[in-house]
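Not every chain is included here, but those present sit where they belong.
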């Protein structure tokens, strides 16, 4: 189930609001226009885009939109639900045999879980199941790392292009110092590319790369839990052990709650 | 037992005092007002907050307060007490059997120790005990690393937002150079965001992240000692060996003292 990760656009909005607020609070509404300079923003964005073209293959560059979009989406992967599923399945498998799980497969959405259980039912050796699923995890990780690296590089190059733009402005300004009255405004325009570079890097590229990294980490982690579940399932491990092992991964707060309930029950 | 880690607020106070002292010593009390500029501080804090919203998922951001609070608290985990507990328990286990430890469980506060001993009493295989407890440690470490990373990122972004704010101020100032008398004061205000960004990063975010890292490391280390203790306990290892192995982890000074005492006794 894909939902919108509202926090990403909200965060960008907050950042932009801060800049706008800063401009208006010290320069008024009229000062606002000083920050909109289309050539400057084109130089920074164009320069970064050119650099990315040199840095990455076409196949990867074409994904930049799809990868970036993921920072605005949130896949709801509920670890506890998955743990619950495996506890349930391992109980059933111990009672009625592994083959009985075939009937349960239709209710499972996650294709990775499905694949794992199918391999277990097919009687593939645990070593091979682990090998196949780990290979899939490694491939997912590599794909994500590669996609994310475009945003990381853009975060590195944006300030550099900001500086290149400012150097262009400075050289032109210094060359014609004979009109000192235009010194200030020209310098202001020269600084705009540095400003755009810093803003793009620190509000877009770097934070989006960070969010993508977090999402990848979570996804890989869930997949690791699933592998443990599948292996435990096939080995016919005690469902209590499976639960204990998988429950470790559940977030703290929930566990505290459960422990408290257990205390109450024990008392 | 949670106590306040006085050093964190004291350190922040010392840092702020140094700044105040610097301001007053060269600018007098009147200079002090030049450093309080609400819009500037809002830009830096707001910008950092916006960037964090883009960088992290909501679930994690909500923890920022709880994580930060830990830098102001000190959990008293006494390694020697734990070593003592295990030496005592391993002696008892060798005399009266592992099951006799059940009676001791009530006097143990630490839930991790309790869990480990329960697993040992239940006769779970050492491999599995280690696996379960190591998984718990890994999960704790991951949780802490993730929490701390918010402060690390804030420490990275604060100076960047300080620079963005200063660039905004500079551009506005340079645009209207026709009033040279206001040049200095405007420049002063422009520099304030850089000042706030540097102060927030170097006195709050980075050091708090460092303290959290230290606390995590200590906690993980204690948990590793406990695992060794539980495994040794179950294996019925000689209490002297358990002691020797665990004592390695005790701080130097204490050990030196003990060694001296032993020398005295030997003499």
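Letters are used for the chains, namely A and B, taken in the order the chains are written, and counting of residues starts over at 1 for each.
Definition applied: a contact is a pair of C-beta atoms (placed from the backbone, for glycine too) under 8 Å apart; a residue touches a chain by one contact, two chains touch by 3 or more.
None of these values were measured; they are calculated from a predicted model.
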{"item": "Assembly size in copies, with 2 chains present", "value": "5"}
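Throughout what follows, only the chains that are shown with their structure count from here on.
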{"item": "Relative orientation of copies chain A and chain B, as a Cα rotation angle in degrees, nearest 5", "value": "70"}
{"item": "Cα-centroid distance, chain A relative to chain B, in whole angstrom", "value": "25"}
{"item": "Footprint of chain B on chain A - complex, ascending", "value": "5, 7-8, 10-19, 21-23, 25-27, 31, 34-35, 71, 74, 181, 183-185, 187-188, 191-192, 194-195, 198-199, 201-204, 206-208, 210-211, 214-215, 218, 221, 241, 244-245, 248-249, 251-252, 259"}
{"item": "Residue ranges of chain B touching chain A (in the complex, touch as defined)", "value": "39-40, 42-43, 46-47, 49-61, 111, 128, 131-132, 135-136, 139, 142-143, 146, 153, 157, 160-161, 163-165, 167-178, 186, 189, 193"}
